[in-house]
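Every protein chain but one is kept in place in this view of the complex.
Here the chain labels run A, B, C, D, E, F and G in written order, and each chain numbers its own residues starting at 1.
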Amino acid sequence: MPLVGVIMGSDSDLAIMKETISQLKAFGITYEVKILSAHRVPDETARYAREAGKKGLKIIIAGAGAAAHLAGVVASHTILPVIGVPLEGSPLKGIDSLCSTVQMPAGVPVATMGIGKSGAKNAAILACEILALKDKKMEKKLISLKKEMVIKIKKKNKNLHI
Amino acid sequence: MPLVGVIMGSDSDLAIMKETISQLKAFGITYEVKILSAHRVPDETARYAREAGKKGLKIIIAGAGAAAHLAGVVASHTILPVIGVPLEGSPLKGIDSLCSTVQMPAGVPVATMGIGKSGAKNAAILACEILALKDKKMEKKLISLKKEMVIKIKKKNKNLHI
Amino acid sequence: MPLVGVIMGSDSDLAIMKETISQLKAFGITYEVKILSAHRVPDETARYAREAGKKGLKIIIAGAGAAAHLAGVVASHTILPVIGVPLEGSPLKGIDSLCSTVQMPAGVPVATMGIGKSGAKNAAILACEILALKDKKMEKKLISLKKEMVIKIKKKNKNLHI
Amino acid sequence: MPLVGVIMGSDSDLAIMKETISQLKAFGITYEVKILSAHRVPDETARYAREAGKKGLKIIIAGAGAAAHLAGVVASHTILPVIGVPLEGSPLKGIDSLCSTVQMPAGVPVATMGIGKSGAKNAAILACEILALKDKKMEKKLISLKKEMVIKIKKKNKNLHI
Amino acid sequence: MPLVGVIMGSDSDLAIMKETISQLKAFGITYEVKILSAHRVPDETARYAREAGKKGLKIIIAGAGAAAHLAGVVASHTILPVIGVPLEGSPLKGIDSLCSTVQMPAGVPVATMGIGKSGAKNAAILACEILALKDKKMEKKLISLKKEMVIKIKKKNKNLHI
Amino acid sequence: MPLVGVIMGSDSDLAIMKETISQLKAFGITYEVKILSAHRVPDETARYAREAGKKGLKIIIAGAGAAAHLAGVVASHTILPVIGVPLEGSPLKGIDSLCSTVQMPAGVPVATMGIGKSGAKNAAILACEILALKDKKMEKKLISLKKEMVIKIKKKNKNLHI
Amino acid sequence: MPLVGVIMGSDSDLAIMKETISQLKAFGITYEVKILSAHRVPDETARYAREAGKKGLKIIIAGAGAAAHLAGVVASHTILPVIGVPLEGSPLKGIDSLCSTVQMPAGVPVATMGIGKSGAKNAAILACEILALKDKKMEKKLISLKKEMVIKIKKKNKNLHI
Partner (left out) sequence: MPLVGVIMGSDSDLAIMKETISQLKAFGITYEVKILSAHRVPDETARYAREAGKKGLKIIIAGAGAAAHLAGVVASHTILPVIGVPLEGSPLKGIDSLCSTVQMPAGVPVATMGIGKSGAKNAAILACEILALKDKKMEKKLISLKKEMVIKIKKKNKNLHI
């Protein structure tokens, strides 16, 4: 049974959202991926959100662009933590999706990540941080990630020839 | 049976949305008013949108602030024209609600008005323009409105003492 | 006799506005296309707007970029519903055309769509929604469109191999 | 016969546009003031613009807020220099009126001033600079204005006790 | 032992951050409150973040304005979930704090809430959602919160006299 | 003796500012072109501005990007009309140069054009409008330009096959 | 002989710029204050900048609003470090002055501070940091300032009763 649901408005969003997926894989977190749209398949989206908890999902990650309602709409139907990834899918370059995702009314939070690739990767890391609260294995993976970041930068500094 | 449904995210939005209501009244267009929220009462909102057409509503006007998903979510559940009024309900002064309302994905349009009072009034006028396509009485009201605007400005010019 | 007038500031705008045109075609809605500019041919534009209703047009769709006055100027001369499509024709990437199109003063609404391609397609769908209020055939087309969107996303989900 | 036409969208704009008027007065430039609106009285506005040159006007100054089409629409009907003053008449605080005024398409310029009071005053000064090209009296007034600014700042420096 | 650490850059931020605190109280979630600043007390802030997990904290909520580095800096020192609340503490009205909080580089997520009061309240609700993954009592509180929102809006609709 | 001085911050700006130059040529307006920079050659720039009037120049057109001070600095040293063209020379895509050019303090106006190519061309047309106030030949050129715009759009409409 | 020149566009800017002055006083750094304007007194401003170094000034702090050219213009005439403080003197709330101050072309840097009060105070601290490179007394003052910030926050934490 997957722990994390990764949903997105269109299959074209996969180009960015695969950052989420590959990071979840790297952590060994089970997941499922669905194309869902607050606007094009509202009933399927609501149903997915309503049933997510019962199915055993712990966290939902939603990536969407433009008037990005997906994360907010999902959050309205569940008490699971919902992580929103604003995507650059319009001429406004993600300002619109950032505003639509983060500026939620009191009562219905969306844990918003940065626009695009970095945000997509961070969604998986935040999911891991949440799961790590009760899962020592996940805790270790996060500690390793932090250490790897230190090692990587050390290596980069060594290879720096200026 | 009302022709126009006027919905908004909170009763505090009435301060602005009464511009819509009083203009509908002035045109003699029947309407109903509901507090509905895409995030706080998603099922009621979806049901309202799905049943709107069968109940006889012709147009839905939705006012909302911040991550203003109301108009878009309603539009996802109906084939009635949905008019969105972005409200200034957050520190971002309506840029967030404008983006959230207007930047809809292909397939699900929202007829977006300007932010705040002017937009709220214009929502009623656009509703009237739509109804006027098949209602001569409404057509006359709109022609009168245009004439009154001319007369008002003429009067203002007469009273201008500089 | 066409029901919808599709106008735009320049023939270079056709690259985007053909989204409107092909969607109108798909719906079987008759239309005419004109290059008109609030700034370069103001008299022709005003005349077009004033005569639109008498000629039998029901809706005008106007696409324009930068200081996009076209939709607003047309709306000032007609009581037909005017749908505005802001285009990305300047370094400001459509923020300027969005503001110029949507922020209309009380009295003269423009039903504003999203910037660019999605907005152009949605203009045709909104036009169809308006016509569907009195045309069962159009109603069916819209219901089909909604269903197709559901089917497409289902198919995409089936083809998703991650 | 007035040399400068000062027009604005509403009498409420006078609060700011009187900066233009009092500066024109200070220069001894004849002027007339009119309430005109690109959207509410489009025919009067077009007529005013078309006849401005024949009547003897040399320059038109147009102040407007929100989707500020006034200056641009006037410029489309005249070959007189048109000076635009964007006003803060909406929640967007003048970004909308600045964009709508300045981002004109090639072929139809609007000499755009800053948003609000400073811009309104500067419109009169630019008008004076244009008239001074053929009017020595105006040239002297501008030289005096420059000198006064120097004197004022000297005085302020003297009175500075810190 | 508190489960949630609520930190903020200055005691003046309490005016907003008490929304977080009173919501945590309402849920019966234990918490501690600290004034900490990424810029003014960087060592204390780093120490707090590093020791948070060992002390038994499960989640850190950080509110800050302007160049709001607090949440990001804390996130760099812990693998606990960090929730960021951008505050309106500068002339830019929260755009600066939103950007500084949400646009984190890949590797170090901050779960960003909306600007100001709504965001502050939502931070507590997100914290509750995270804790509810392993705490049935919290789950019930969230279900109640959702129900109350429905009831409140129903009541508001009843009291609506227009 | 040239009537119009066209100045710009760098020779790389010529790519855009040649729109000004070729339009001036088309009108038969004499001009000179100089690379000048408010920041890199402030004394030459000030001297140029101070001597412009005496040399017989009637109008100065200044194109600059980023913190575009050129037009404002020139305007501080002359009573000639100064036309500013904001260029897209930085990651902010011209918002910075627009703000730096248009938001002048009361006392020192800059007639600001749109960002980039359209603005550069319009600068020449505004110059022509100013000169036409006392030059019938220029008046005719402007009337021709207006007519050509009408003819061009008519032709485009004829060639439109959709 | 003063070490720091504090200049600003208008005496009304003193309301904010006194933050700079009182911080300089607190550090015991000698200073002078002048009203200077890149646009209203360009020659005095240029002269001030050119002579600043010879007079013994080490640093110039310039506060200005709107199209804030003051710091940049001063920097063009001196090789002293110039610190710019963008002020909120227009409807755009300091975005315009920030862009005009910070986006300097390569060759002429302005050390830009935050908008308004915080920036004004920080300008004095940056000046102190620069002087401290060769002045042990200043170094001590800065170390004290850092310590005081720690003590203040500790005190605030003690007085926190929630």
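Keep this in mind: a contact is a pair of C-beta atoms (placed from the backbone, for glycine too) under 8 Å apart; a residue touches a chain by one contact, two chains touch by 3 or more.
All values derive from a computational prediction rather than experimental measurement.
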Legend entry - Interface partners of the hidden chain - shown chains only, full complex considered: A, E, F, G
Inset, instruction - Taking the full complex into account, find the residue in G:33, G:46, G:87 or G:125 that is in contact with the omitted chain. - result: G:125
Legend entry - Residue touching the undisplayed chain, where the options are E:33, E:59 or E:73: E:73
Inset, instruction - Provide the residue numbers of chain G that touch the chain removed from this figure. - result: 19, 58, 79-81, 83, 98, 102-109, 111-115, 117-119, 121-123, 125-126, 129-130, 132-134, 139, 142-143, 145-146, 149
Legend entry - Where the unshown chain meets chain A, residue by residue: 88, 93-95, 114-116, 118, 149-150, 152-153, 156-157, 159-160, 162
Legend entry - Absent-chain interface as seen on chain F, which is shown: 10-11, 14, 18, 21, 33-37, 40-41, 44, 66-67, 90-93
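As a convention for this text, only the chains that are shown with their structure count from here on.
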Legend entry - Shared interface partners, meaning chains that touch chain B and chain C: A, D
Inset, instruction - Please report how far chain D has to rotate so that its Cα atoms sit on those of chain G, a copy of the same sequence, as a value between 0 and 180° in steps of 5. - result: 90
Legend entry - chain A and chain D: spacing of chain centres that average the CA atoms, whole Å: 51
Legend entry - Two or more partner chains touched - positions in chain A: 37, 40, 66-67, 90, 92, 102-105, 107-108
Inset, instruction - If every chain is a node and every touching pair an edge, decide which shape results: line, ring, star, complete or other. - result: other
Inset, instruction - By the touch definition up top, name every chain pair that qualifies. - result: A-B, A-C, A-E, B-C, B-D, B-E, C-D, C-F, D-F, D-G, E-G, F-G
